[in-house]
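With one protein chain held back, the other chains of the complex are shown just where they sit.
Take a look at chain A:
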Amino acid sequence: MPPSLPDFSNSVKLKYVKLGYQYLVNHILTLTLLPIMAAIFVEVLRMGPEEILNLWRSLQFDVVQILCCSFLIIFIATFYFMSKPRSIFLVDYACFKPPLTCRVPFATFMEHSRLILKDKPKSVEFQMRILERSGLGEETCLPPAIHYIPPTPNMEAARGEAELVIFSAMDSLFEKTGLKPKDIDILIVNCSLFSPTPSLSAMVINKYKLRSNTKSFNLSGMGCSAGLISIDLARDLLQVHPNSNAVIVSTEIITPNYYQGNERAMLLPNCLFRMGGAAILLTNRRSERRQAKYRLVHVVRTHKGADDKAYRCVFEEEDKEGNVGISLSKDLMAIAGEALKSNITTIGPLVLPASEQLLFLLTLIGRKIFNPKWKPYIPDFRQAFEHFCIHAGGRAVIDELQKNLQLSAEHVEASRMTLHRFGNTSSSSLWYELSYIEAKGRMKKGDRVWQIAFGSGFKCNSAVWKCNRTIKTAIDGQGPWADCIDRYPVHIPEVVKL
């Protein structure tokens, strides 16, 4: 039909215009430098060798002047190299693979729910509706204590789960990297809801007999974004301590926090949170440059806690019957959107190519000065990153971010499939997603990855990594997806028929 053809050719023309513009702006320096160099070269050719030699002799250089100049150059160079922040490398990481005996199919979850909440059929109905639309699959896992009818969450079971998850992940990490426990200089453990004394980091030190001068930190209460907070902390510590290894353990212990009441807003986490954990090895040693998988480029943290609504939107409290649970407010998505916008505003200038930044600046100026009704320009982050790891907090979060950042289905595939296979594993979900991308063989040298996490508070944290070497799936790209990667991606229906 005639009307569509002009549209098509228009859009093709537009595409080329866009491409031309991007190429022009992103390489402006090269493009201006080239003509200048060409002019000088032509001039030199024209002048001929004798004239150049004459020019050289006419310049009279004093020994002192030469020495001063060279010292100045050396001094500036040294100063530059010394003050440059150390490069932080991610050598490798390992994700916890839950045992088969912890598996919770939908049918089992619903049957247990009916038996536990037998006088509250409405709550059971609610849980069923959440589960149907959750985007979770049939292989997610809950810790052994939660499998009982009713669940038996005592401290011993919680410690048991912590030992199972953390020690498995650490053992896996040691195996993958060849790291020896006594080589760990910094240890950071983050687990939001379970914080015993002695801390989980002390538990790790005890189990693996780490050195007595290991710097250990235990972050608790910081929500699902605590993984990236740990990375930020490790990065800062590695700037101060040269030639060091830092191990970060990100996990969430579910046993003590399984909500036993029937308040709907608090039943939601029961349906989504699942067992998981990851152990990551960061280093600033130059000897590891070659083997390291990623280099940490940026970490951007945004905290919206100053706003009361944001502060209360994920709140742990007691219900009327005294059961402790985490209450999620109805404006969670709106607040998440706000926090994301804040984060993007900071990270944008750091990662976006000049072309996008220029467009954004022009539209901003235009809106402020000329016409406030102009649509705000949303920078195209696909220019800045090859891979996206969005915290698998729930289907709604991933949908929202996909819409806001205009990402394709393939960009959010890692997040959706992690939610399906492992559920919401809180701070470690980013690592399962990264593992998925590696297992699919999509990670090439030079690829940039953006990890975004949301957490209670309300926080939005981002980390940007650059891939250091192409990751071969057969050797080190498998991990927790080893036995099921061939089944993925799966189509996840809107509503699963239970």
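Just so it is clear, a contact is a pair of C-beta atoms (placed from the backbone, for glycine too) under 8 Å apart; a residue touches a chain by one contact, two chains touch by 3 or more; residues count from 1.
The rule is simple: contacts and distances are computed from a predicted model.
Per the UniProt record, the chain missing from the shown structure is "Protein ECERIFERUM 26-like", taken from the list "GPI alpha-1,4-mannosyltransferase I, catalytic subunit", "Protein ECERIFERUM 26-like", "Actin-related protein 2/3 complex subunit 5" or "Aldehyde dehydrogenase". The chain omitted from view is touched by exactly one of A:T32, A:T78 or A:T108, namely A:T108. Considering A:N26, A:S123 or A:T152, the position touching the chain not shown turns out to be A:T152 (whole complex).
Touching the omitted chain from chain A are residues 99-101, 103, 105-108, 111-112, 114-115, 137-139, 144, 147-149, 152.
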